[in-house]
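One chain of protein is taken out of this complex; the other chains stay put.
Per-chain numbering from 1; labels A, B and C assigned in written order.
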Amino acid sequence: MIRVQREDFDSGAELARFSQGKTSVGGICLFVGLVRDYIGHDPAAGTPVQAMTLEHYPGMTERQLEAIEAEARKRWPLEDALVIHRYGRLEPGDRIVLVAASSAHRDAAFEACRFLIDWLKTKAPFWKVEHTQEGDAWVEAREADEDAAKRWE
Amino acid sequence: MIRVQREDFDSGAELARFSQGKTSVGGICLFVGLVRDYIGHDPAAGTPVQAMTLEHYPGMTERQLEAIEAEARKRWPLEDALVIHRYGRLEPGDRIVLVAASSAHRDAAFEACRFLIDWLKTKAPFWKVEHTQEGDAWVEAREADEDAAKRWE
Amino acid sequence: MKVLYFAWLKAKTGMAEEDIAPPAGTTTVGQLIEHLKTLSPGHAAAFETLSVVRVAVNQDYGGLDTPVKAGDEVAFFPPVTGG
Partner (left out) sequence: MKVLYFAWLKAKTGMAEEDIAPPAGTTTVGQLIEHLKTLSPGHAAAFETLSVVRVAVNQDYGGLDTPVKAGDEVAFFPPVTGG
């Protein structure tokens, strides 16, 4: 299942729903991405981020996320898969994205979960603009994200 | 943090606690292992499991889990790490284990989480006995688990 | 056809969406871009560096050679940065 929404989600409730009543699931892997309060790799050297706004392309976003989920289900024997992505203004500490996959075995759950976030990062039409004291700046795509997605091609 | 306990845990609450008040966490990766209702890889061909009992070595278990957590923190720049493992009688669908790691970046969170479960599976002194209609059988260690752990050596 | 702009392409063109009737003979994304660049200095600026512009035709990723025709929804945006 995929969901694109402005409002926050309850990761715990999503996780609980994932395993409820299932006795063929051996493992659930879940990843939650959060807004950090600095730009770059070094918290001390990074510019403080006051907030960010996530813009998206309604319609195409759902279409791409559905394709990503379908691809994951094709590649691994999953019991379930879930992608939730927010848009709009978010503050440091806020949840941005949740991806999760469950399977009889942990390998499939881990790999599918990683695949979901890696592909989403390069294929789902979202754009972040960071609000700092020095003004607003569109986040540039990271080469590391491209590399991470290429592993799955 | 590590916890070894007979009682169930609330994965959602653990996950929530993991990110609470933290603005330097970029991602949380979490894995939950559950009791499956069949033995082997093929649900149709597998022997149905009615329940299982997890025996452990009190004292050494905590010692090994603490060592595993410390090793993960040494290898990756983690904001937090958590391992919860249950013992005693468990039924299909019950939670057995939770491992989680958070970091500024998703790579570290994913890798540390995978490392925690892979190492735990070959180093933490737990033993499963499965209760089936044909009687009780001690689960044999899987070569695949040994291989998974060796990747981290 | 409907043309959409996102992120800084929206800022540079000054619009989120416009209806475009491109000149006859416009059959690819590349040709459409050539036409869009003539519409305003903002449009020209938006398409100045095509290596940082991505395109989707009817919500699927495409390239400069992807065919476009009347009635299509064509979107231009920078490389995505979600997740």
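Here, contacts are C-beta pairs under 8 Å (C-beta built on N, C-alpha and C of every residue); 3 or more make two chains touch, one makes a residue touch a chain.
Keep in mind it's a predicted model, so treat the numbers as computed, not measured.
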Contact set (omitted chain vs shown chains) is B
Of the residues B:I2, B:I28, B:L54 or B:A104, I need the one that contacts the missing chain. B:L54
Of B:V25, B:V49, B:A81 or B:I96, the residue that touches the missing chain is B:I96
Had the left-out chain been drawn, it would touch chain B at residues 33, 54-57, 59-60, 63-64, 85, 96-97, 117, 120-129, 138-142, 145
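In the analysis below, only the chains that are shown with their structure count from here on.
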So the chain most remote from chain C by C-alpha centre is B
Could you state the distance in Å from the CA-based centre of chain B to that of chain C? 49
Taking each chain's centre as its mean C-alpha position, how far apart are chain A and chain C in Å? 27
By residue number and range, which residues of chain C touch two or more other chains? none
Chain A, residues touching no fewer than two other chains: 33, 117
